[in-house]
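Complex shown without one protein chain; remaining protein chains in place.
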Amino acid sequence: MTRTVLLIQCPDKKGIVARVSEFIFRHECNILTSDQHTTDPEGGRYFMRIVFALEEDKVSRETFEQDWARVAEELGAKWSIHYATETPRVGILVSKQDHCLFDLLYRHRSGEFSVQIPLVISNHEDCRDLVDRYGIPFHYVPVTPETKLKAEQQVLDLVQESTDFLVLARYMRILSDGFLAAYKKDILNIHHSFLPSFKGADPYRQAYDRGVKIIGATAHFVTPALDEGPIIEQMVERVYYKDTVDDLKRKGRNLEKLALANAIHAYLDHRIIRDAQRTIVFQ
Amino acid sequence: MTRTVLLIQCPDKKGIVARVSEFIFRHECNILTSDQHTTDPEGGRYFMRIVFALEEDKVSRETFEQDWARVAEELGAKWSIHYATETPRVGILVSKQDHCLFDLLYRHRSGEFSVQIPLVISNHEDCRDLVDRYGIPFHYVPVTPETKLKAEQQVLDLVQESTDFLVLARYMRILSDGFLAAYKKDILNIHHSFLPSFKGADPYRQAYDRGVKIIGATAHFVTPALDEGPIIEQMVERVYYKDTVDDLKRKGRNLEKLALANAIHAYLDHRIIRDAQRTIVFQ
Amino acid sequence: MTRTVLLIQCPDKKGIVARVSEFIFRHECNILTSDQHTTDPEGGRYFMRIVFALEEDKVSRETFEQDWARVAEELGAKWSIHYATETPRVGILVSKQDHCLFDLLYRHRSGEFSVQIPLVISNHEDCRDLVDRYGIPFHYVPVTPETKLKAEQQVLDLVQESTDFLVLARYMRILSDGFLAAYKKDILNIHHSFLPSFKGADPYRQAYDRGVKIIGATAHFVTPALDEGPIIEQMVERVYYKDTVDDLKRKGRNLEKLALANAIHAYLDHRIIRDAQRTIVFQ
Partner (left out) sequence: MTRTVLLIQCPDKKGIVARVSEFIFRHECNILTSDQHTTDPEGGRYFMRIVFALEEDKVSRETFEQDWARVAEELGAKWSIHYATETPRVGILVSKQDHCLFDLLYRHRSGEFSVQIPLVISNHEDCRDLVDRYGIPFHYVPVTPETKLKAEQQVLDLVQESTDFLVLARYMRILSDGFLAAYKKDILNIHHSFLPSFKGADPYRQAYDRGVKIIGATAHFVTPALDEGPIIEQMVERVYYKDTVDDLKRKGRNLEKLALANAIHAYLDHRIIRDAQRTIVFQ
């Protein structure tokens, strides 16, 4: 049997759970867990995550998907299916600060993340040693205002075929709309503030100057609008009057690591559904 | 249509979701939300909360319940059904400290809790004025070691018929096993520590002496074993070296109010299923 | 002896602690607690809160203050002194939502706040009953765009002499610069978002639409720039995909009550020093 996750979103109407669960049952699968959500009882959208054991000796993936596609069409549903046997491939982009990269590589090595890391790309050489030590190919792609387009093309060539999604682990360059349009797949970013507060540069300094009593970090999907993408996870911590900007940065690094790790954990578990500007993150 | 909540627990097996959702669908109901949980993929127990709109002009409560009882028997399920039109009745027991009582009365008055409060019982007169002001009957039932049995009988006479569940809002008397056996319905208690730490008397003093850096409060169901009942909700807050025992008590009162309010909120929403020593609290 | 709090801020330089503590010691006072803070080791500002027992039979308040004024001048210090025997008077302004008002009145009655409440002012009649019940004078001062100036004058006439500071406990009218300039004393406000996110109207709706995973409330001093005053306290809580805007409001009310109560607690304890856009809140 193969642990399988089916993510669905469609207009809400009566009988969807019955329709889907009956379909699953008729295809000899045992539902392990299932979650539903409706944004609005009246005319809202319906979201479903259903995890089941597919008995491939009785029903093949092809049969299941073909049959399901017909039901999905009926329901007007967007959907995706994920088999536990398929390990997704993530490309990591990083600049100089290595705490998030380090944390991800450790979690990967320790088996916490079921993911492949075919490559790490950076616009600086600083992290090469660390990445080498893990036996992962490291690509140095410097970016200057003049070479930005070319550099992005280089990155795209590296990741387009080799990855299923990207993680910006404190990558301090803004990816152009052109890059996003070309890559098409999901890109997760960690921003070092409690969004929507303190977008843009040097958010810990901004937070210090504003005198907030709690700081945060935000993991979100990248969209063309800077720091405006759908939020996946946020972590916060209290700060004190004694805390300097450097203390905020130190505390913030812990938040960044954890918010990004939690977001990736949810992503690899297929617990996230994007709904325009928002995300449904099933638990 | 009547918003209806059905809570189910049974041994896990293939097809339960399909069976239940098909049943609901066939009885002309629209599922509003549904949650499932299995404790263990292999041979575990299955828990379900399903919220649906019952169209009573098409299917009566009697018909629905009779039909459902047959399905439940098939599944070996324990279940309960709750109609939004039925407002449960809670009896509140309190001693001298009135912060939780006060908080509950306010939330009740402001419409946050959909509940009736037929009476408040106390072993002290301190809270009478407050309760009078809300127009709720207040009963003074003093308790001494000698009169305990008689006092409990008095309480039982007051609440047995008039209430659907009890809340101990800092009631500092331990209810005897005899009382629990006689009352049978749910009793929620707030304990002023982060259980299982600091059971029994004066937990803030215990917490201070042990030097913990975080204190808590715990809302739980009452069982014969003191402070050992299934936990519903816990709240915590950081303490500092400057905090005295009185500061811990002050911070703790906020935690107690909130933990108890959240627990009652979940209870009134029928989001809690008891599973031996644990609780499933759907969100 | 009289518990006395002295708050000081001045340019940092060598020997301030020695100078101040020697002064206190020489005036026969026992220091109970003292806190210092320097914003920047080089050329920063110095902040001090010192709590001591003034033995008025040995040194009178007048003598102490006169002597101290000379030292303060030497140090170039701004300062204020607060005797535990003087209970400050707060005027509360509120609109329709009464949860913060209610919470404050309860804390006041229970002795948690050492403060007098000479009056409550509202632009609506909704809270009159509640306030009456506490035996506190309630003043209804309606505000329309046309009558705003006159209404503010009315409020000013009510509070100018009778209060030492104001609390806006969900008062939904913006006080004009003219009012602030005339009143001069401190005004504390509770804003129902995690500032600087979601300034202005309907912040829970804004938070929902943006899809944040954590919401907050912010207690701050009022300044002419809307929702831009120095922050005193912030509280946050996690939200879930199931939470509607109404759930955010319900959770938010708990945060608002607590953030405002903590801010007032610190204020009454004289633990807050304003430093331009920021606050030092000693613990």
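Labels for the chains are A, B and C, by order of writing; each one numbers its residues from 1.
The definition used in the following text is that a contact is a pair of C-beta atoms (placed from the backbone, for glycine too) under 8 Å apart; a residue touches a chain by one contact, two chains touch by 3 or more.
Predicted model only: the values in this text are computed from it and were never measured.
J.: Return the single residue from A:60, A:160 or A:283 that touches the missing chain.
T.: Of the candidates A:60, A:160 or A:283, A:283 is in touch with the missing chain.
J.: Any idea which of C:34, C:116 or C:244 touches the chain not displayed?
T.: Here the residue in touch with the unshown chain is C:34.
J.: Which is it among C:7, C:24 or C:236 that touches the chain not included here?
T.: Checking the options C:7, C:24 or C:236, the one contacting the hidden chain is C:24.
J.: Considering the whole complex, not just the chains shown, which residues of subunit C touch the missing one?
T.: Residues of subunit C in contact with the hidden chain: 14-18, 21-22, 24-25, 30-38, 41, 238, 283.
J.: Touching the hidden chain in the full complex, which residues of subunit A are there? Just list them.
T.: 33, 98-99, 102, 106, 110, 112, 133, 240, 242, 250, 254, 258, 261, 283
J.: At which residues does subunit B meet the chain that is not included here?
T.: Looking at subunit B, the ones touching the missing chain are residues 37, 194-198, 209-214, 216, 230-234, 236, 240-242, 277-283.
The working rule: only the chains that are shown with their structure count from here on.
J.: Which chains, taken as a pair, are joined by the highest number of C-beta contacts?
T.: Per chain pair, the contact count peaks at A-C.
J.: Centroid from C-alpha atoms only, then distance subunit A to subunit B, rounded to Å. What do you get?
T.: Taking the mean C-alpha position of each chain, the two centres sit 37 Å apart.
J.: For subunit B, jot down the residues that touch at least 2 other chains.
T.: If we look for residues of subunit B contacting two or more partner chains, we find 33, 283.
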